[in-house]
Structures are given as C-alpha cells and as structure tokens.
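Every protein chain but one is kept in place in this view of the complex.
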Amino acid sequence: MAKYYDVDDILAEQETLPTVFNTEVYALGRALDPSCDSENLPAGSSVNLPFWLADFLSHRKMLKPHLPKFLKKRLRDELQGEAGCVDLRDRCKFFYELGRKLCTLSELDGSEDLSEFLLNTFTSRFKEMLTTSHVCSNETRETYSRVLTNEELELFTRAQASSKAFERWIYSKSTVISSRIKRNKRKREWEGQEFRFRTRPVVSA
Amino acid sequence: MEGPATSSGALPPDTNDTDDLTMEPSDDLGLGPEVPGGTEHPLEHDYDVSNDAQLLRQAWINESLTPEVLMYREDLVDRIRSLIARQEKIVEDYEQDHNQALTRAIRFAEVSRIKFCLRSYLRKRLSKIEAYAIHIYMNEELSSKLSPQELEFAKDYIDAVNRLFKDSILSRLPKDYNDLLHQSMESEAPDMIPEPSLDRHVFVRVLDDLGDIPIDDQNTTFRLQEGDIFAIRYRLIRDFVDSGRVELV
Amino acid sequence: MATDFARTATNLVKELKTHLEANDLGGSGSASGGSGGAVGSGGGVRGGVLRDPGQALPAYKEDEVSKSAREVQEHYDSVVAILGAFREENREWDTRPEVASSVLIHHQSLLRNKRLLLAYQNLRLERIKAFRWKCGRLPRATQDKLSPPERDFVKSYERILNSYQKQCRVDLTVGFFPPGENLLKVRVTEDLGVMEFDYIGEADLQVGTVHLLPHEEAERLIIEGKLEHLA
Partner (left out) sequence: MGMASCLTNEELQFCAESAEVTIVPNFSTPILQLVNGEYGPFRAQNEATVPFWLATLLRKRNLCRVKPPEWMKSESLVQVLAAEKSSPNEWQELPHHYIEIAKLLFTKAEEDFAEFEMDVHEIRRLIDDIRLVRFDKIEKQFKQVTGAMTIRLTNFCAMELNLMRNFLLSSLDEYHKFSKTAEDSVQQRQTQLSDDEDSQEPQVRQLR
C-alpha cells in the first residue's frame, strides 16, 4: 500500500458508516454493539463501523454497508443547490476521501452516482474557493476553515501560503535569513552540543 | 572612483590597474566542455541549457519538482566537483593578493552559487530516497538511478528505520504481525511500502517536438510542441525528463 | 462500539498530528527536501518561528503505546483461542460464518493497530529529521522526549548522513538559502569567540558586535540562533 503511513488516509478510514451484519458474530456481541444482550452478535444487527473494518468485512460478504448520513439523498439535494456554503466539515472532515473510498465498496446502495456527485460538489466549491483563495479577508478565512473539508482546506491553505510568500518576496528589499527557533538563554539547554562546524573556533571566549 | 560601497570586504581595484581583473592564463582554468557562453542567447532564452552550471541548475529544479528520484547525473556532478575545487583553490590563493580582490569576489560568488545548486540537488534526492527507500531498494531499475553513495545511504537508512520500528513497535506485536513489509502473514506481496505517486501533476516545458502523446486510455492524444508549457500528469511525461526532452518549471 | 478496537492508537496518532501542526517547523514534507524554508513559499503554511523549541516534539507516549500493544495482544489471544478450540474439536472453523467473522474482525483490528502504531512512530521520525535539518541538532529539551529506540535512530542517522557526506565530500547541512551576496551582515547574539571563516579569515564574535561573514557559514549560525541576520 503506497499510502500505508499516510496519516490523512488513516484518519479518513476511521470515519464510520452504518452497516447491517449478514452473519452472526461469535463472542463479539457487546464489543460491537453495547446494547446487545447476547454473547454473539445476531445476524441482522445494525452497527456503525469505521470504514477500515466495514470495507474489509463487506468485501467478504459478512455485512452490508450503507451510505453515511451525510451522503444521503437529502444532503445531496441540499448541495446541488448551494454547494459553496454548505458546511461539509461538520458532516465529515474527509468528505471526498471517504466518499471516494465508499465508491469502491461493492453492495453499497446508491453508490452508482456517488463519484459523479462528489466530483460535481468539488467542482462547484472549487470555483468558489478559487475566487477567494489568493486574496481574502481574515473573516472569510475564518469561515472557510470551519466549513471546508480537509482536502479543500489543504488546497485553500496552500493557495494562501503561496500568495503570502509572494507578497513577502515582492515587497522585500532583500532576503533575511531567520532562525526557526527562539533560543532560550536562561535555560542553557542549547549549550554543549557538539556541532560540527566547518568554521573552526580558534580561541574560545 | 569611489571607495567600496559594498559590504564584501573585497576592494575594487584601482581603475588604472585594470589588468588585475584579468584571470590567470586560460590553461589554468579547468572549465567544462567548451560550449559557447550564454552571450548569444537573448533574454527570452534564459532557460537555454548550455553549460555545466546551467545543466546542474536544471537538474536541481527537475529534482525539486518531480515526485520520484531521477537518474543521478554522475558525469555532471563529477565535473562540477572538480570545478568547485579548482575555483576554491584560486579563491584561497588570492587571499593575500589585494590586486585580485575583485576577481576573488567574483569567483567566490560564482562558486557559492554552484555549491548551492549542488547541495540542493543532492539534498532533494536524499529526501526522496528517504521517503521511498525500500521501494527504490527493492527495484533494480530504480536503484540504478542512484549513485553508489546514495545506494549505500538508502541501505543504511532502511536498516536504521527498520531497527527503530522493530525496537519501538514491531517487537511488541504478535509474531504473525511483526513484519515491516507485510501487514501480516496473510499478505502475499509486500503491502506496506510507500512509493511516489506518479499521478501527481507538474509544470513542464517541452524542449523538443514530442508529437502527439496519449493522455488517457481512450486514445485521446495531446500535442506537445517545443516551447510549450503544460500542467500535466507526471506519469505522461516521465520518460522525457531523464532524456532531457522536457524540463520542469 | 467497534471503533474501540483501535481507539487508543487512533488517539495517539490524532494527538500527535494536532501537536505537530500547532508547532509547525515551516515547510512541509521531509526537511531535507531543500531550502530550509524559513523564507519558504511552498508548504510553509502556518509558518512563524517556533517559540518554544521544547515543543517541537511531544514526549514519546510509552504508556499509550504499551496499552495499544496490549490490546493487540488481546486480539491475537482471541484469535488463537478460537482457532485452538476448533482444532481440538477437529472442526473447520471457517465453515462457520459466525466464527469466521469474529476471527476476521480480530485480524483486521490487529492490522489497524499495527498501522496506527507505525504511523505514530513514523510521524515522530519525520519530525525528528525535519528538526535536524532545519534547526540543527536536537536540543536537550527534545532529547529527553525521545524513546530509547529513537535516540538510537538519531545516532544512526547522524552516522549515515556523515558517512554519505564524507564520501561525497560535501557538507549538506549548510547552504539552504540561495546565496545573494558573498557576505551577510550579522549581529552576534551569543559569544562565540574568535572563529575562522572561509574567504575572510578570522572574526571575533562577541555578543552585540556586527560582522560581515561569508553566506554559507553565517547561515548555519543564524539558523541555530547564534547570529542575527541584518537586512
């Protein structure tokens, strides 16, 4: 897996979706569903599972996955109308990433037009972001960081960073190199490291 | 003439003494292949690659902007190294010679620029090698793109990271699940190895008419003509980077 | 709830990620990827100076890692117990869907925990390297936050990096910023005594004094916070 260590990918797979078990599950009744009163989880139980587990079991026909609430018809209709300002972050931080992953699930009802829906949503929101991404007020930025999904926020922040870096560069007379760390002189924690200088101390102070 | 308006500590020579600006006899100058200098090229062609310093600069830019490690430019780096050494020697030799102060400042500036490119070039490569060490090391074709030193670095790096993962995490896991290449004994092929995404998009400039290249499975093609710049999926132009028919911008 | 199957490790990763984002070193990805980034344009999203170098890396959470490892062991024990029971009875466990699903859930939870734990270690590893490239060697405050295996790694990393640099006869830990002028104007913020430099020879670096020093040698001292670059 090329993205084995990718933390965003990992966290996207932590998002949950409703599932219905096709089989009974031996000895995990309570663990899967706290309201279960038998040792085994009965077949037909509805359980919310993180994607990483639902995906695996669904491929083995042990459960049937369902669309998470935020991808249900109602929200989709809502998004068709005014995609730009809908708070997707609240619904799922990894809206697109998880959405795309759901597209690969077999047996997921309503997944046929899911990829198209995701694409359309991204496209319409992308345009809006483009208008504001390079120049925008602090308030807009604030609002944005509350409603954008992780993927969108990353794009937005990157665009902002590029603009800022450009402004900094174009208005600067010369490049000033600065330290990334503020040295704490009181604690002498920075002392005594044997840095290998090419510059050779001749006389120590 | 005015005194040095400059911070450099290198005093400008007396105007009467202009001969001091002359460099040493030309047999003393180990310069790269004799390619006409940039003077013939108008500004519009400031990207025209024609000598080692420029080649190195472009190699550094390519390396900075591609998702995967490119072919190591062994000959170029070797030539650059000896150029640097020679120039540094000259800078050192002129240390006491005030008549050569400007010459020295110029050479020092130029060699600093070249050293910056070389370091950045090698650093960018190392960072990609670190990120995809196992992927590269397990693939002969990719390994062949590394210098012997880089290959050794990759191997040592893999060892060091393996040891870290083993000591801190894997040693605490049950035996069927403590491998670093396979998620578990169930995995038939290694399924834990990070690799670069060749589907990332890049900006390229076409240096050579490449004709129509396919851009998807549906036989759609795209014409790449000399001088054009594109935002394009890296995979589509991958082969042209090492052969120098496109460059990253 | 099934999410409990990896909760400890998930929190470990989430918390570390949040901490690292709040204490950004500027620039993204592996720091060895180039130009220090203090003036960087690219990934340096949140930017700024790291106020407290001690926060560059949070302490290694040994307790949580152990706890998660214990959970892994429990999953494993469950699998072994189930398989053992069936072997004793000489029955095929995988013809029993309710048992198979249980085994698969344990199995998948094992993989998940393993991935999270490794991701946790890998995130730390990346930060340790980034710090080394951008700010020089780790300060004491950070060294205390390393686990013993991490301390070993730091040593190994220094060693292989040195060996590479030696073979290539190049010092990669300087020259992160494109050289503009030969000499940089700097003010000394920490007594360094008399040092010898390329190009200009010796300089007496007493606190508060101003010097013109060669770009690449001055650069490292600036990055380490011993000199201040004056525009």
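Order as written gives the chain letters A, B and C; numbering starts at 1 within each chain.
As a working rule, contacts are C-beta pairs under 8 Å (C-beta built on N, C-alpha and C of every residue); 3 or more make two chains touch, one makes a residue touch a chain.
Quick caveat, the model's predicted, so the values are computed rather than measured.
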Residue numbers in chain A that touch the chain omitted from display: 6, 8, 59-62, 96, 100, 103-104, 106, 111, 115-116, 118-119, 122-123, 126-127, 130-131, 133-134, 151, 154-155, 158-159, 161-163, 165-166, 168-170, 173-175
Touching residues on chain C - with respect to the absent chain: 27-30, 33, 35, 37, 39-43, 79, 83, 94, 97, 100-101, 103-104, 107, 177-179, 181-182
On chain B, residues whose C-beta touches the chain left out of the figure: 1-2, 4-6, 8, 10, 12-13, 15, 18-19, 21-23, 26, 29, 31-32, 35-39, 41, 43-44, 46-47, 51-54, 57, 61, 64-67, 83, 87, 102, 105-107, 109-111, 113-114, 116, 120, 127-128, 131, 176, 185-186, 197, 199-203, 215, 222, 227-233, 236, 249
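In this text, only the chains that are shown with their structure count from here on.
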More contacts between chains, B-C or A-C: A-C
Chain closest to the middle, measuring from C-alpha centroids that were averaged per chain: C
Centroid spacing, where centroids are CA-atom means, of chain A and chain B in whole angstrom: 33
Interchain centroid distance [CA atoms averaged], chain B/chain C, Å: 24
Sequence positions of chain B contacting 2 or more other chains: 183, 192
Multi-chain contact sites of chain A, meaning residues that touch two or more partners: 4-6
Contacting residues of chain A [partner chain C, same complex]: 4-7, 10-11, 14, 16, 21-28, 31-34, 40, 43, 47-50, 52-53, 56-57, 60, 62, 157-158, 160-162, 164-166, 168-169, 173-185, 187, 189-190, 192-193, 195, 197-205
Sites on chain C touched by chain B in the complex: 29-35, 65-66, 69, 72-73, 76, 107, 110-111, 114-115, 117-118, 121, 125, 129, 147-150, 152-153, 156-157, 159-161, 163-164, 167-172, 174-175, 178-179, 181-183, 185, 199-201, 212, 214-216
Complex contact set, residues of chain A against chain B: 1-6
